[in-house]
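Excluded from the complex is one protein chain; the other protein chains are retained at their positions.
This part shows subunit A:
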């Protein structure tokens, strides 16, 4: 009850904004061709949901996000652990990483299209690339930050390297890894939508662009709302998973 009340002002503001928009459009202050009233967008959204037409594009985009996120995270964690643990791996990969990392991954999509075409492989690769770097950088930082005392404890008890990496370094770096993955999840959605737009097929990104081009502005906004909800849902799910994984942290205890 208390926490519900806490959110009340924020929700009230949201409702107020939507109502204001509705009023402004009806009063002719905003051109309907650019911004239909929210109630009309709501109708379009309802039709999409009721007909089930939203399922296929939604799942197409989600598939991209998940596949690219999983692949990019796995590779990012592996590379981050290797670079953080073995100085030789760090010296080998650091220049390459520093060169590639600053490139906005969106700018690589056209190049990827040359090699991989406009199908799933290109889109998943784009998403995975965007995910890879923030996960790698955070993992690296987490691995380097593992307390020397803990590591020496493992040494004096005779732990082997594999056991240390699996049961000590990974859990110790997990808060960092998860923080990197949370940032990467947002980027994954951006790259999924963008590669759909650029490839001109499949998923929410393509539909948003396509609706705009064919002047079905109401539908464009309806898809946009769905995309917003997807982003919110993904982030919330991730936060829940993160809190579970880090349940041992004092801050996460009731």
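Definition applied: contacts are C-beta pairs under 8 Å (C-beta built on N, C-alpha and C of every residue); 3 or more make two chains touch, one makes a residue touch a chain; residues count from 1.
The criterion applied here is as follows: contacts and distances are computed from a predicted model.
Student: The complex has one chain missing from view, so what does its UniProt entry call it, picking from "Cytochrome C oxidase subunit IV family protein", "ABC transporter ATP-binding protein", "Two-component system, OmpR family, response regulator TctD" or "Phenylalanine--tRNA ligase alpha subunit"?
Tutor: "ABC transporter ATP-binding protein"
Student: Which of these, A:11, A:78, A:150 or A:241, touches the one chain of the complex that we don't see?
Tutor: Touching the chain that is not displayed is residue A:150.
Student: Suppose we count only contacts with the excluded chain; which residues of subunit A make the list?
Tutor: On the side of subunit A, residues 147, 149-150, 152-160, 163, 167-168, 171-172, 174, 246, 248-250 touch the unshown chain.
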